[in-house]
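Here is the structure we will look at.
Only a single protein chain was left out; the remaining protein chains are all shown in position.
Let's turn to chain A:
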Amino acid sequence: MITATNITKVYNGTTVLNIEHLDIPAGQNFGLVGNNGAGKTTFFSLLLDLIQPTTGNIFNNEITVSQNEEWKSFTASFIDESFLIGYLTPEEYFYFVGELRNRNKADVDALLAEFEDFFHGEILGRKKYLRDLSKGNQKKVGIVATLIGDPRVVILDEPFANLDPTTQIRLKKIIRERAAANETTFLISSHDLIHVTEVCERIVVLDKGEVVKDIQTSEATLRELEDYFSGEPMQHQPENI
């Protein structure tokens, strides 16, 4: 589904991302882990054509993302709060995204009904603008909005951060169910090794912009990742993006 070839991103002479080849097949739950500054968000931003690659290309369903916008119709993403429109209520935001993805109000309402549990009564019908919600609740809105319109690719940057434990567990369930039910490709980055190993079938570890591990998740994966991250001497990289 997604292929990156020879992709590099250089800022002022510093290479922050350098991936020779990465292929993510359709329907795979793909996890991206790495310390701060490893290049996770850079990779997602390149994938969403928010920044330009220095060399190479990323293909989303065989479409070159930096040259053609067709990929936008089947790709949904939530990177940070800049993906929310602060002066809308959650409902309005969902309907707006729905309209962009050719879903009418009834479709969106049907989808939202599935997430009543997830919202925990704090989001819908509260007549609050998104900007007045807490960070965690904003995140819930952003994540659920990515699921509107049955996208084939969903990109979530640090979806578990800022969420309360109950919601983290529910989110994991949602991702697993969605991935099983319809061939959605989830791309998830996380600092939390436990969550990511639970949700993803495949985990790629980035370090200073390079792929250092590419693991098919198994029983031993969590152990392997923990060993890797505790044994690595150069851990504390400054965030340089």
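The criterion applied here is as follows: a residue touches a chain if its C-beta (ideal position, glycine included) is under 8 Å from a C-beta of that chain, and two chains touch if they have at least 3 such contacts; residues count from 1.
Everything below uses one rule, namely that contacts and distances are computed from a predicted model.
J.: Just go with whichever of "Aspartyl/glutamyl-tRNA(Asn/Gln) amidotransferase subunit C", "Heme lyase CcmF/NrfE family subunit", "Fumarate reductase subunit C" or "ABC-2 type transport system permease protein" UniProt uses as the name of the absent chain.
T.: Hidden chain, UniProt protein name: "ABC-2 type transport system permease protein".
J.: In the complete assembly, which of A:F30, A:F43, A:F83 or A:F115 touches the absent chain?
T.: Going through A:F30, A:F43, A:F83 or A:F115 one by one, A:F83 is the residue touching the chain not shown.
J.: Of the residues A:V10, A:L50, A:L124 or A:A161, I need the one that contacts the missing chain.
T.: The missing chain is touched by A:L50.
J.: Which parts of chain A face the unshown chain closely enough to count as touching?
T.: Within chain A, the residues that touch the unshown chain are 48-52, 69, 72-73, 75, 77, 79, 82-89, 92, 96-97, 99-101, 127-129, 131-132.
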